[in-house]
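One structure follows; several queries about it will come next.
What you see is the complex with one protein chain gone and the rest in place.
Here the chain labels run A, B and C in written order, and each chain numbers its own residues starting at 1.
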Amino acid sequence: MSREDPTTADDTDDTGPGADRPTADRPPAARATPHRASWWRMLGRDRAASVAAVVLTLVTLVALFGRLVIGDRAQRQDLDASLRPPSVGDGVYGLLGTDVLGRSVLARLVDAAATTLSVAVPAVLCSLVIGAALGLWAGYHGGRRESVALRVADVILSFPSLLIAVVVLYVFSPSALNIVLILAVARIPVYLRTARAEAAELRSRLFVDAARTFGTPSRDIIRRHILPIALPTLLTVATLDFCFVMLTESSLSFLGIGIQPPDVSWGLMVAQGRQYLQSAWWITVLPGLAIVFTTVSATVLAAWARIATDPAQRWRLTLPTKRRGASAAVPPELIP
Amino acid sequence: MFPFLRKRMISSAIPLFCVVLGVFFLARMTGNPVDLYLPLSATAEQRAEFSAAQGFDLSIPAQLWNYLVDAAHLDFGTSLRTGQPATEMVLDAFPVTLQLAGMTMLLAITGAVVVGSLAAYRPNSPVDRIASLLSMTAASIPDFWFAIMGVLVFGVSLGWLPTSGTLGGPEIWVLPIATLLIRPFGVLVQVVRGSMVTALSAPYVKIARSKGATPQRVIFGHALRNAVTPVLTVAGDLAVGLVNGAVIVETIFGWPGIGKLMIDSILQRDFAVLQAAVLLTAVTIFALNILVDVCHALADPRVRQAVPA
Amino acid sequence: MKSSVSSPPPARRRPRPTTALLLACTVLVSSGCAVANSAGGDAGQADGRTLRVVLTQEPSTLEPCEASLTGTGVVVRSNITEPLVERDPDSGDLRPLLATGWTQTGPRTWSFDTRSGVTFQNGEPFTAEDAAFSIDRAVNSDLACNVEGYVFGDDDLKVKAVDDNRLTVTTAKPDPILPLRLSFVEIVPRTTDTKAKVRVPVGTGPYAVRSWQTGTAISLSRYDDYWGKAPAFPRARYVWRSDASVRAAMIDKGEAEIAVALDSMEAEKDTTAAYPNNETTALRLDGREAPLDDLRVRRAIDLGVDRQGIIDALLGGLAEPAGQLVPPGVVGHNDAIEPTSQNVAEARSLVKEAKADGVPTGRTITLVARNGMFSGVSETAEALQYQMEQIGLSVRVRMADTATQLQYQLRPLPKNVGPIALLIMHGNQAGDAAFTTSQYLLSDGPQSAFGTKDLDRRIAGAGLLSGEKRQKAFADLLARQNETVVQYTHIAHMTGLLGLSPSIRYEPNSATGDELRLAEVGPAEGAKH
């Protein structure tokens, strides 16, 4: 368990947490409001995190509404306009150049944002929900259920996920849905293990014991007492998993079985553009940058959110960056 | 330690059996390879004959039984593609990938410990920011893209390294390892940094400093070993993920490793080789998991004590 | 003065795990070097004596009777083993090789004189007995050789060595192109295994297999007792890289002298050479499924495709628009057929017309293509998809692997998959349209989706003719398919792109993709030897 022990902050630095620290005479409920208000302020104080938030918001907006703006521009081919370099002279859609089929790279980036997110988000959510549910259940109950769940995770992990993807996608057609399912299944063990570890540690805590003696059903204990504590870690892992999912999807495209045309994803663009690396860098570099920017932003924001949701560390975020002490960029639980 | 190892091995048996079963069905899912191996105009009789010779005409349970019996004798059959024993092909390819992955993990862990510790020692210093940004970027670069860039830049433009292949001196290792390395390295730097930051803010580190310990002593003598547990876990999972990376790297650089062998045997519907390769990989992954647990126990006396329980 | 003792000697301070790590490191490095060294025996340096060729993939086997598989043939044919007769890739004429001459002695019987003074690489002399054995082994055995199915169909041949230098071959039906068919049979010594395929062959060719490091390289060395002209390079080595940019990089870097199948955008480099490779790409429309069962829709697709645009943008401008399945130079090629030029308006109106007649033109057509079929295949599929949608059809692309694509390509065709437009690439290596028509145009041809009785009859008839008549009959039936059947939307006669190091001299020809004759490669003028 690597979460910083709250006592650490207390005995070394008893004024550190300052105003945000709960004091005995202030009921916890009263604390909620100022905190919510200070989220923005905390975000604003952290330049990296605010940039990351802006990038992610932008990506999300583009993914949600981009297609409405570009219409069919992402699909519109013009073989005569093949491989035009980025220029300001060809209107908005020529800004980032064209690909080999004469399609606007800008429009394709926009279109691909939606596809990329519509693969990555469901895949991550599926594995998060299933993995976390199984893991919490296993970890809370322990014993045989725990070892069965862990062994299942072992089995899934020991199949190379890329190969399963290749088999399934070649055998059943390589649809976006199949990609989502494959990636979701492949990542379940990660959440399962993380959730189990958290639940196993928490199950012996006093408040869980207390709940149990009151006859609370275990389902409710898990939901009300264990899940909220395990959630920040799980969410961090999930955020960082976006990176994995996007990269794997890209690798699948490299092998020719990722997203199928006419759909387009960033990974597919990188994979298809790689052969033009020397002659038309923009086709492959720009979507690659989109992946990098999005995942780096997600990582930065995840690290920030993790500290922000940890009462023992939150205060650090309110400091100017220069003197922020122990802020873990990535929690140790991160399992890519 | 030994009862622990024994227990882990026993508990691996059932999952491994599941893998054996899973591999079988995975391979069957890819369909009958008859089209690939017979002439385009092969007659129905020829097809039937081929299927019979390969045992594909039997019912699935019967095929499964034969496979299990043979597997119990460590006989995984003959490659359809090359006619060689599958076991032999797999064992030829395995060391290549193992060395590639081993070197990669070694370098990734060593590099990540150094860089991550430096970053963690002065959080939010320029060193830390650069290290964090670079590691996050490294972790999100598509590996095939990096590989091809590497070939073009270091192989062709600069001419420092061979473009690909396994023929040559130690320099042939650079690009494949670098390609495999970027993601684990990027991720591990962040993990090391995170857990080192936690460890370095722990009271025992303050105590060590109060004894006059130098920064090196503080980092390597005190904090690192406490920070190592999450690093080990993540490193173990990353090592498992290297199989995926190996598929890409070996494909691009023409390395005769197990990743290439597996993808080829899928594309060629070479069941025997696929089964043997996946099984060997799975066994390795199980062994790796056990190794990670052993390392946990070595690193942390509290885990060691809990083991017999 | 400063205290020197505050930090104890580093060696003592190092925790044990570090030591273990270092140890592991050493072991790994040393074992790594071991592998590198073991593979490095064949050193990959440019020594001017070794011709280094980079292929797309490792041949699965070098069995000569599989030589009609491109991967195997490119290494084996005319390098390690040789046939009795060879086809000149430029003129299409047959030339004697291990046979010095041949005559048709009866309607179904041919007689071949074999060359004397030829020895196999194992030292045994070549006789007609070996030729008979090789034909028997490839065509009549249970080995299920690829040559058998591809070239000879189901019928067995009767082969007899009359004496050491003459053999007779009798076919079940009259076969005017038997010598052409026999140009696909590679001759092996009679001691070759008849029960199983061999991995490493022995032949009479200019090079013999020296070693095959599985997964890494195949090395050949010059066969000193070769009966013909000795090749320029004493050694040759094949390696394989599946990524085209890596193959191109190896030429640029000087790590290989020849690289096959480069991407078309490398065409502008002066280290590349383009050559027509006899391959033709086409969309095979499954006329059994609506809306493709309507002739107007098929014709509309043919009209909707922008061949020149695809060639210029995606195929590096190297290919030629196609109007038929066989390229020029093949017997049966119809010079009168013009490639359809794009006419979107007409195509649209045809689709509209069909729709008005109740044809479900909105039904989604699946465009199946194979990864790695040619450079730019997925972009081509996307272009076709777009162009088909432009004329009012609904199309999705499915990129498949070889095995999956074969299921769509070969009979029995998959059921319940809806209308399929299959991107095929057909290579007529033999130079006679009979090989094409019987496979792709016959209603029940192994690679044909449908046909008409009329066309079937014409195919059968043409196959029995020879000379000018044969040419005309096939040419007519190819035009006929374009008018009445339109199973194929022809796209392009393809061009292969070879990477050639400046240090060598080689003229690729239309057969290069199937048999890369190392003996024809020489050092460049002025290059040091």
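Rule of thumb we're sticking to: a residue touches a chain if its C-beta (ideal position, glycine included) is under 8 Å from a C-beta of that chain, and two chains touch if they have at least 3 such contacts.
Definition applied: contacts and distances are computed from a predicted model.
Undergrad: Just by its UniProt name, which of "Dipeptide/oligopeptide/nickel ABC transporter ATP-binding protein", "NADH-quinone oxidoreductase subunit L", "Sodium:proton antiporter" or "Sarcosine oxidase subunit beta family protein" is the chain not shown in this complex?
TA: Checked against "Dipeptide/oligopeptide/nickel ABC transporter ATP-binding protein", "NADH-quinone oxidoreductase subunit L", "Sodium:proton antiporter" or "Sarcosine oxidase subunit beta family protein": the hidden chain maps to "Dipeptide/oligopeptide/nickel ABC transporter ATP-binding protein".
Undergrad: Quick one: which of B:A202, B:I248, B:V273 or B:C295 touches the chain that's been left out?
TA: In the complete complex, the chain left out is touched by residue B:A202.
Undergrad: Tell me which residue among B:N226, B:T251 or B:Q268 touches the hidden chain in the full complex.
TA: From the options B:N226, B:T251 or B:Q268, the contact with the absent chain belongs to B:N226.
Undergrad: For chain B, enumerate the residues touching the unshown chain of the complex.
TA: 123, 201-204, 206-214, 217, 222, 225-226, 299-302, 305
By our rule, only the chains that are shown with their structure count from here on.
Undergrad: Which chain is most remote from chain C in terms of Cα centres?
TA: For chain C, the chain whose C-alpha mean is farthest off is A.
Undergrad: Taking each chain's centre as the mean position of its Cα atoms, how many Å separate chain A from chain C?
TA: Comparing mean C-alpha positions, chain C is 45 Å from chain A.
Undergrad: In whole angstrom, what separates the CA-based centres of chain A and chain B?
TA: A distance of 23 Å separates the two centres.
Undergrad: Round to the nearest whole Å and give the separation of the Cα centres of chain B and chain C.
TA: Once rounded, the distance between the two centres reads 35 Å.
Undergrad: Two or more other chains in contact with one residue: find those residues in chain A.
TA: Residues 170-171, 255, 274, 277-278 of chain A each touch two or more of the other chains.
Undergrad: Listing for chain C: what residues touch at least two other chains?
TA: 245, 401, 403-404
Undergrad: Any idea which chain C residues touch chain B in the complex?
TA: Touch residues, chain C against chain B: 6-7, 13, 15, 17, 21, 24-25, 28-29, 31-33, 35-36, 39-40, 42-44, 57, 60-61, 142, 144-150, 153-154, 196-197, 199, 214-217, 239-243, 245-246, 249-250, 252-253, 255, 401-404, 406-407, 410, 439, 446-447.
Undergrad: Flag every residue of chain A that touches chain C in the complex, lowest number first.
TA: For chain A paired with chain C, touching residues are 75, 77, 79-80, 82-83, 100-102, 170-171, 173-174, 255-257, 260-262, 272, 274-279.
Undergrad: Quick one: in the complex, what on chain B touches chain A?
TA: Where chain B meets chain A, its residues are 11-12, 14-16, 18-19, 22-23, 26, 29-31, 123-124, 132-133, 136-137, 139-145, 148-149, 152, 183, 187, 190-191, 193-195, 197-198, 200-203, 206, 227, 229-231, 233-234, 237-238, 240-241, 243-244, 247-248, 259, 262-263, 266-267, 278, 281-282, 285-286, 289.
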